[in-house]
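The complex appears here without one of its protein chains, the remainder shown in place.
Letters A and B mark the chains in the order given here, with residues in each chain numbered from 1 onward.
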Amino acid sequence: MSEKVFASSAFNDNLDSRQRKARIWQTILLACTLLGILVLTMMLVDIIVDGAGWLSPTLFNNNHSRFPEKTGMNSAIYGSIYNVLLTALFCFPLGVAAAIYLEEYAPKSKLTNFINININNLAGVPSIVYGMLGLTVFGRMFGLFAPESPLVNFFNLPVEAGNVGGLKFNLFGIPGLIIHLPFGRSLVAGAMTMSLLILPTVIISSREAIRAVPTSIREAAYGLGATRWQMIRTQVLPVSFPGILTGIILAMGRALGETAPLIIMGAFMYVPFLPRNIWDKFTTMPIQIYNWITLPQPEYNIHLAAAGIIVLLLVLLGMSALAIFLRNKLQVKW
Amino acid sequence: MQAKKSGQSEHSKLLLSEDSRRREGLIAFIFKAAAVLTILVTIGIIVSLLSETIGFFARPEVSLWKFLTGTRWQPLSSKPSPENFGILPLVGGTLLVAGVAALLAVPVGLGTAIFLSEYATEKLRKIIKPVLEILAGVPSVVYGFFAISFITPIIKTVFEGWLGLKVMYFNALSAGLVVGIMIIPMIASVSEDAMRAVPRSLREGAFALGATRFEVAIKVVTPAALSGIVAAFILAISRAIGETMAVSIAAGSTPNMTLNPLKSVQTLTAFIVQVSFGDAAAGSINSQSIYAVGMTLFVMTFVMNLISDLVLRKFREVYE
Partner (left out) sequence: MENNIRDTHLKNQSKEPIIETKGLSVFYNNRLAIRDINIAIEPNKITAIIGPSGCGKSTLLRTFNRMNDLIPGARVEGKILYNGIDINQKALDPVGLRRHIGMVFQKPNPFPKSIYDNVAFGPRINHYTGNMDELVETSLRQAALWDEVKDKLKESGLALSGGQQQRLCIARALATQPDLILMDEPASALDPVATQRIEELMIELKEKYTIIIVTHNMQQAGRASDNTAFMSLDRENIEARIGILVEYGKTEQLFTNPRNKETEDYITGRFG
């Protein structure tokens, strides 16, 4: 009977071998998928084995030293935190404003289309290129304030010597509101560089959060006579805020782990003190870790590097946890 | 007459006051300015890179032709000459590392995408996706450490200990493998998105013809999502080309025209890092050389990203 059902002369079904092939491939595909988990586990184990024993108060309280057991990353930890907070300060308003424009205002036009393509492309520009942008635009300001520059000569500006030069003045004569031009290798230059680096990510995630606000809410606000900005301020922003915030925290995580742009921009390998203001030099955790990796002694290139990585990863984990917590806590359920 | 008058005043009540109209306009303008600023960033990148690249090629020690075709890169030599400024070793090193990365990440990433999109239950997806996201979020310097402290020793053991091949401590293989691991999540997630965009009805059509799940995945879903998958590959390889810290740490800083992944190579990015640590004076030939290298890197990745973006747009038009 079974024969009668499935027999058919024109087809060489060979179902068994086809199913066997399918099962083998399923196993291979599963193995591919599990490879990610396997690597992550190996990496974590490798790092913990190498570095856990070197986690100590010294690591947090001291700065880099010639003696491994006295070495720490205090200035790098604070440098990272200041840098990331300053980055968020620059990036947040810009990114959210751009996202609001693109979601709520932008007409279907060539310009809008161009901006969209451009943002996608910026998201793919290697981070090291942002470093060169930061170095040139913020760090050196195209050499406009170098001693021999035409600008300096024309206005007879009182610049400092050196190949970058520099102009220092009180903005509007207010004490404390000091501006350095160019920004040099300062915290503010690093943060501005970093904020441009994460800007596309922040715009993209903010747009997603704004897009998730139902149209009905917008129409309801318009129906009550709200202007576009009133509608955005009272309806769209409050509702999409958790999503925007989550995106920004995740982008800050990315900024926290980035190394290359800051190195190019001129961040220092070794800074023995905490930045006193935004014009001070600084170093960050990833740079400190990179520095240790490149030193010849195994205490540095294995143990301290791994210990530093543990600290870095814990901070990143904390930020992700915060993002998830805020998303769940503040999220409006529809 | 009276009716008309009252109608007019009603009408003017309906208009926004001059003040609030102006405020609305100003706010819209500020938002638009922020969006347009993103274009300025791109222009800023191009102008920054050009500002010193032009100066670099204007130098008598450098020739654009030799730069693009030369096979020797020794910019730090005491006697700079056009023969020492050939970018091909750096491009070659970059492509070697990216090639090794692609050999690992393309099949594994695609396999992961197929598994997640066609086989995995919701429960399993909910576990694996976050792991991939974590993998994508680990800082590059951490991967560099992993390469040098874990992968390189294994490569040494296998290729030198067992196979008797000469393995340099810094080598392209270790860097390539670790970069491959870094870009697996990107290939997996972009390809998976493309595959999930393929309508269910196509899968059902194939199942109804007596296809196995594997045949549906390979013969229907993958071809239907092919342009999206290709875009994912291009994007990921562009990422690999621009990857900096892991490569600087693991591949070394010896410009080398070679296809042997067991040798040390220098990538475009690693060269830029190397010079940046040297604290080269602004306007010096070394400082300018990183701009020329940066320009090369930017052009390569920009073109790849643009192609990938256009391909993805076309793909979305088909299914959305």
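Going forward, contacts are C-beta pairs under 8 Å (C-beta built on N, C-alpha and C of every residue); 3 or more make two chains touch, one makes a residue touch a chain.
What you see is a predicted model, and the numbers here were worked out from it, not measured in a lab.
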(request) Could you tell which one of B:130, B:199 or B:278 touches the chain left off the display? (result) B:199
(message) Tell me which of B:209, B:259, B:281 or B:303 is the one touching the absent chain.
(response) B:209
(request) Can you list, in ascending order, the chain B residues touching the missing chain? (result) 121-122, 199, 201-212, 215, 219-220, 223-224, 318
(message) Touching residues of chain A against the unshown chain: what are they?
(response) 1-2, 4-6, 8, 10-15, 18-19
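Just so we're on the same page, only the chains that are shown with their structure count from here on.
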(message) So the centre of each chain is just the mean of its C-alpha atoms; given that, what is the distance between chain A and chain B in Å?
(response) 15
(message) With touch defined as at the start, can you tell me which chain A residues reach chain B in the complex?
(response) 18-19, 21-22, 25-26, 28-33, 35-37, 39-40, 42-43, 46-47, 50, 93-95, 97-98, 100-102, 104-106, 111, 114-115, 117-122, 124-133, 135-137, 140, 142-143, 146, 163-164, 196, 199-200, 203, 227-229, 250, 253-254, 256-260, 263-264, 266, 269, 286, 289-290, 293-294, 301-302, 305-306, 309, 312-313, 316, 320
(request) In the complex, go through chain B and note every residue touching chain A. (result) 16, 20, 23-24, 27-28, 30-39, 41-42, 44-45, 48-49, 51-52, 107-112, 114-116, 119-120, 128, 131-132, 134-135, 137-146, 148-150, 181, 184-185, 188, 212-215, 218, 235, 238-239, 241-245, 249, 269, 272-273, 276-277, 281-283, 290-291, 294, 297-298, 301-302, 304-306, 308-309
